[in-house]
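Missing here: one protein chain of the complex. Every other protein chain is in place.
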Amino acid sequence: MNPNETSARPELSAVDRREFLRLSGTLAAAAALASAGCQPPQEATIPFHDMPESLVDGLGPARFFHTVLDGSPVLVKTREGRPILLAPSPNDGSGRGLTLRHHAALMDLYDPDRARGPLSVRRGTGAPVASSWSAVASDVASRLKAAGRKAVLLRGPASGPALGAAVAALSERSGLREVVWSPLGSDAAREAWTRAFGSGRVARPRLDRADLVVGLGSEFLDRPGDGLEKDFAARRSPDPADGRGMSRFVQLEGRLTLTGANADRRIRVRDSQLAAVAAALAHELVVVRKVGPLAADAAVARALAPYAADVVARQAGVPASVLTGLAAELAAASGRAVVVAGGSASSAPSGPALEAAALLLNLAIGAFDAGLLDRTDAEEPYAGGGAALAALAEEMRAGKVELLLVAGVNPVYDAPVSLNFAEALAKIPWVVSLNDRLDETSLLADVLAPASHPLECWGDVSLPRGFVAIQQPVIQPLFDTRGLLDLLVDWGAAVDDPAAVAAVAAARAALAKPPLPASAAPPPSPSVAWHYLRAAWATRLGHEAGTPAFDAAWNEVLRSGSWQGPAPAAVGTGLAPAALALLAGLPPAPSGLELQLYPPIALADGRAGNNGWLHELPDPITRITWGGALSIAPRRFDEMKLRNGDLVEVDAGHAKVVAPAYRHAGMHDDEVALPLGLGRTACGAIGAGVGPNAFPLRLLADGRVLAAGLPVTIRKLSGNEPLALAQGSDVIDRDRRPLVPVTTLTAYEKDAKAGTEQVEGGPSIWPSHPYPNARWAMAIDLSRCNGCGKCVIGCQAENNVPVVGRHGILDGREMSWMRVDRYYDAPKKDGRWDAEVWDGPLEVVEEPLTLFTPMLCQHCENAPCETVCPFVATMHSADGLNQQVYNRCVGTRYCANNCPFKVRRFNFWEYGKKQESALMRALEPRIKRNAELNTRVPMQMKNNPEVTVRSRGVMEKCSFCIQRIRAATSDATRGGRKKDHYPDGAVVPACMEACPTGAITFGDVNAPGAKVAALAAHPRAMKLLESVGVKPAVSYLTKVRNDKA
Amino acid sequence: MMPTSTKGVLGHFREPDEALAAAAKVRDAGWKHFDFLTPFPIHGMEEAMGQRRSWIPIATAVLAACGILFAQGLQNYVMVWDWPMNFGGKPHASWPAFIPITFEAMVFWAALGTALVAIVAGKRDTVPQPPPMVVETGATVDRFVLWISATDPKWNPAEAETFVRSLGAQGVRLVDGGADA
Amino acid sequence: MNGRRMPVRILSLLLAAGLAGSLAYGLSNARKGYEPRQPILFRHTRMAGVPVWQKDAKGEMVNVGGFGIPCVYCHTMAYKGRHSTVPSTAVCMNCHTSVGLNKEWVLKMKEYWDRGEPIPWVKVHDLPDFVYYDHSAHLNAKDEKGEPKIPVKDAEGRRINPCEACHGKVEQEEIVRVQVNFNMQWCLDCHRKPEMKAPTDCVACHR
Partner (left out) sequence: MTRHDASPYATVMGDGQLTGRPIVLAGAGPYGGDLEVPEPLVTGGKTWADVDRDICMHAERFPTRRWWIAFAVALSFLGLLVFSVGVLLYDGMGILGVNHPVGWGSFIINFVFWIGIGHAGTLISAVLFLFRQQWRTGINRAAEAMTLFAVACAGIFPVLHLGRAWFAYWLVPYPNARGPLWVNFNSPLAWDIFAISTYGLVSLAFWYVGLLPDLATVRDRATHPWRKKLYNAMSFGWTGSHRMWRHYESAYMILAALATPLVFSVHTIVSFDFATSVIPGWHTTIFPPYFVIGAIFSGFAMVITLMTFMRGYFGMKNYITLNHMEAMAKILMLTGMLVGFAYSTEFFMAWYSGSEWEGFVFRNRAFGPYGWAYFIMFTCNAIVPQVFWWKKARRNTWVLFVVSILVNVGMWFERYVIVVTSLHRDFLPSSWGMYALTRWDYAILLGSFGLFFTLFLLFVRVLPVVAISEVKGVMDPKVARSAPEDPPTAAAPLAAQEA
């Protein structure tokens, strides 16, 4: 070794004992300190005091109940005695359907802004003061007796036999008069059918039997409560195997509605001209082609004379050839076609004429005889009651009313401005509001006696086809409220109506007795309405109340959801000449612009104005959330050099409204439209002040409330209120972006794979993972999907998805796991569309071809989100699911960026817990609003305990309702069944459950004979973005448009 | 080696070329325990002082290999052996994904290892008795200092001093142990 | 500072760091040994313990051990649902309307019963909220031969209580305490046994 490089070796004993102890001592102390600090929090586990017998059978914690809400039977899923999800009732025979308000009803039930108990409002002179039920009930009882004829009950249209009987008894005993007011009543149809057949009952169009449906401004998909969307969807499948082939739907309308968007052919006609056009069609059929039984009737010919096709063509701006062509099509399909009206256009001045013309057309093409208009299945549509309300307002002004009971209506908000209802209210000595909160009308009342939410109290409802359903409570009343029936029966007893007196006595007796130990018979409920109902139903069920036979029958009605009564009498056949008179005096169409006021699909009449889910659901057509806009035709919009959100003043003469402008595709150039149900001022913290209130613009003319065909002028104001649009671009150029499989029926019949062409994905260099056992997949049939959005709300309710509010949508922080994309299809063009196709050129949006695509996590097999998550928070499960583990996610958000479908949602804010610090709320006002929308008691009672409520900083997405998949696995384990394959229906995700038309099919694609496997293999099936090579698990079946005239 | 209080002799030069020539002379004269303290490295000084090239590169190669093994070992253990999962349909051992970290670990171990080894080697590989720290050699400013340690087998204080002076060094002085240390 | 002691000091620091790391690893579930005070001193030894017959001072045969009541008598939903449920006071009253009327804790329990209040038990075995454990899936899990995966018989074929696998021998402890560190590692050790064929997908427990 070179002496220059000597090296000395360290002695290991250099570190003495004392130093080693000092070092290790400090480390041990640190570790001990760390462990002591993090003891888990002490939690209580509180059992039952006395477990009710019915809970012991261990069918799983969720309990299901049938009840009825807003006139439609509903299946309610409850956990620990509180409802957490509403779904369509599986065995409902009445043909009713659920609206979006049904699916979102939990937000109304658990609404923190509901009145917590009776209040004496003192007409807004001072702050409302709490009072007690005993004071309120007795006071009203005494005033009832005193007022006699001068007492009026103003209530909404929905009622049932028991409620009707109670009110009848009251009015008979105390002279109380009843006035029914419905802001969305359809009087035109009633008037036309009453004149034609003597009874106001309208027969139900059987869209499932019709080969051709012609809509005259019809909105049966926009108002799904009637249940027609299920029938319509039954005939939209192009596969012959599914029944009698695909129906064809032609719609004539002024505004692009959800119904019109699903039409195979759409003709733009102004609302006021629609009646004339319908009459022209009738003229063409009856007078010119002599089709149908009416051809020989001279009176009909005389009534239709002025509506020759060419005359109306010039007047309405619709080419005569279109009218004659459509008439020819109707003639060819007579006996197999039906004409449907009853949309917003029917609330125009020419509404009754339109309905009469539709009636004539149906008679001409023999729709009644062919059973396409079911004579036995006819219902009386809600009466508008415009005349009755006007009369009441006069009486109130004249001082003839001493006591007014308001139940479930809000005339101060939604009555036409000409009635000036608020001023009339001031003239009544005593006003009692039974609404559920201090809304616009209750603020001007003396006493607010809040009625319970329908899910909290007893009652019954008469349904179509002779069905009657019992409305049973699925939760104890959250606040100090009483059921409407309870109140009426109490007051009935006060005016000693024998049935009411008996019910009250029985209820008081039930309270006195000690609670019985759990036994088979239902314990007597302290609710007066329960006893009254059982007495009323005793006659109906044919057993004596209280006998075991009656109890069994009563329980069976509660279990099955409804009771089948005798079918109502058929509607008459002979056409009375009075209907023809409607066609005579057709009011002239307004020369300039006309306004249509329509009930938006989610909020309808605005009763659910404080419902976060409904405000946040993007309108299926306009995609606007949190507010409404004045829809203007694209051509007029561009001529006025407007931009979305520019403020425009709508002047209808008797009232003015300022609203942001919206470029509404498919709108007739001379028509503008405003949604109703918005602009609530006193509905609660969530919905107050959202959107313009269009109700005052409505006119009252000869007893009917006119909401369409109103002459208006619009004027651009300065300023812009940005629209909270939930969608980036509206137009899609399917040549370059084949993202929606669409084709026509003729193309489909030639080539079953038509419409699914896209750029092929290359081969994968990696071998794919094996999925030997169950593998979950979904198929969505775009022909059946009509874009209603119920799946979106069903998913939000099941998976505790927070509400982000208007600021959330504008900031691009929407949280809904599912969205229904609405595209306008840019037609094929020889030279390709260049860049500005995304701005919606006129030739695309004037006559739009609308496409709907429910978009959710595709659970791709080669998921790009899984490769980029560094924290192992998302990966693929053995059964083909893209797992998202909330407690492992740290929030890099790379997975959301890398998802080609952009379906991942990030919790930018803390939606689960309220943040206390006032300083931070001052720095960021959005935090206060988030808390207002999500974390106020009792809103969180709606949460599903089987799904984690995510904290901030965590990514979330559709999990294919993993909680239901795991529940099915546990059931299989408990049942000892093998878990390698699951039969169809073992797992039904919330979206599939909510979908009214069965467009969504989910299941184990590896199971033998699985429906989803058949659909995925169907030539119509297409998986999106094949060129990106992600291999999604969701396949979309082509939307087929029936172009066979 | 007789115990003497003097530790060695110091002398400095003003230019690097002078220092190079002097180093050759000292090496040829047979001195072993000598060292040159310079403000900056002088090219060719190793041969002039009779030392071999530095062994650091070999250490670097070994460290680089360790880095590669560590990275591949870690990644394959985690992704293939301990808990293989299905990330985006890729095989468990998607080797292209392992390359970046393998390269980074190789650079990490090689670079930091080399720096540590260089410092430790530099500290251990000194002349048996380096000039006492408090002696103001000026080597870090502008002088090229020659230091011959008393531990050298040929050590004779007078002879060493005259030899260094004969090389033309400036400021030549004997450095005693206690006194003016 | 003499250069030789530097490497040794680094060595001892590394050793100490390793010690701290393993300590933290072991203590990662601070739940083990958690023994909260319950509102009523319910002794599983007395209720579910093995009977022990002895002569008392007066020569009568007295059972000083337990009554051998099976777990599912009180924890009814263990085989039926996700939660094994703590019994309602009514279950206690099944016997205590007529038995043990002089015992202090029985009287305390009856106070709750008379006041109509449920007994506020303190949760002992408590997995984090983001873990969705399912008792019935574990207790009903059968392998291909139909034998329950959680052993009900020990090596010699004597019946053992399947609940022991996770909760330990509760009937031999005066006060219920957590005898297993319920961390993910412990669950996975069982799930990963090949013969178990148990899911190791994340959504099996987290959703």
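In order of appearance the chains are A, B and C, and numbering begins at 1 in each one.
Keep this in mind: a residue touches a chain if its C-beta (ideal position, glycine included) is under 8 Å from a C-beta of that chain, and two chains touch if they have at least 3 such contacts.
On a predicted model such as this, the values are computed, not experimentally measured, just so you know.
Engineer: For the chain that was dropped from the view, give me its touching partners among the shown chains.
Structural biologist: Even though it is not drawn, that chain still touches A, B, C.
Engineer: Please identify which residue in A:564, A:713, A:892 or A:940 touches the non-displayed chain.
Structural biologist: A:892
Engineer: Out of A:134, A:591 or A:917, which is the one that touches the chain we can't see?
Structural biologist: A:917
Engineer: Give me the subunit A residues in contact with the hidden chain, please.
Structural biologist: Subunit A touches the missing chain through residues 4, 727-732, 736-737, 739, 759, 811-814, 819, 821-823, 835, 838, 853, 855, 864, 866-872, 875, 888-894, 896-898, 900-902, 904-910, 915, 917, 920, 923-924, 926-927, 951-955, 1025, 1027-1028, 1030.
Engineer: Contact with the hidden chain only, please: which subunit C residues?
Structural biologist: Contact residues on subunit C toward the absent chain are 21, 25, 28-29, 181, 183-185, 188.
Engineer: For review purposes, identify every residue of subunit B that touches the missing chain, sorted by number.
Structural biologist: Within subunit B, the residues that touch the unshown chain are 14-18, 21-22, 35-42, 45-46, 49, 51, 53-54, 56-57, 60, 71, 74-75, 78-79, 82-83, 85, 87-88, 90, 94, 97-98, 100-101, 103-105, 107-108, 110-112, 114-115, 117-119, 121-123, 125-127, 130-131, 133, 136-143, 145, 165-166, 168, 170-171.
Keep in mind that, in the parts below, only the chains that are shown with their structure count from here on.
Engineer: How far is the middle of subunit A from the middle of subunit B, if each middle is the mean of its Cα atoms, in Å?
Structural biologist: 80
Engineer: Between subunit B and subunit C, what's the gap in Å when you average each chain's C-alpha atoms?
Structural biologist: The separation of the two C-alpha centroids amounts to 64 Å.
Engineer: What parts of subunit A, by residue number, touch at least two of the other chains?
Structural biologist: As it turns out, subunit A has residues touching two or more other chains at 8, 875, 877-878.
Engineer: Send over the residues of subunit B in touch with two or more other chains.
Structural biologist: Within subunit B, residues 124 contact more than one other chain.
Engineer: Tell me, which parts of subunit C touch subunit A in their complex?
Structural biologist: Subunit C reaches subunit A through residues 2-5, 7-9, 12-13, 15-17, 19-20, 23-24, 27, 30-31, 34, 36, 76-77, 79-83, 85-91, 113, 116-123, 126, 128-130, 132, 134, 136-137, 140-142, 199, 201-204, 206-207.
Engineer: Name, in rising order, each residue of subunit A that touches subunit B in their complex.
Structural biologist: Result: residues 2-8, 764, 766-769, 860-867, 869, 872, 875-878, 1031 of subunit A touch subunit B.
Engineer: For subunit A, which residues are in contact with subunit C within the complex?
Structural biologist: 8, 10-12, 14-15, 19-20, 23-24, 27-28, 30-31, 34-35, 38-40, 42-51, 56, 58, 60-61, 875, 877-879, 881, 883, 885-888, 946-948, 959, 962-963, 965-966, 969-970, 973-974, 976
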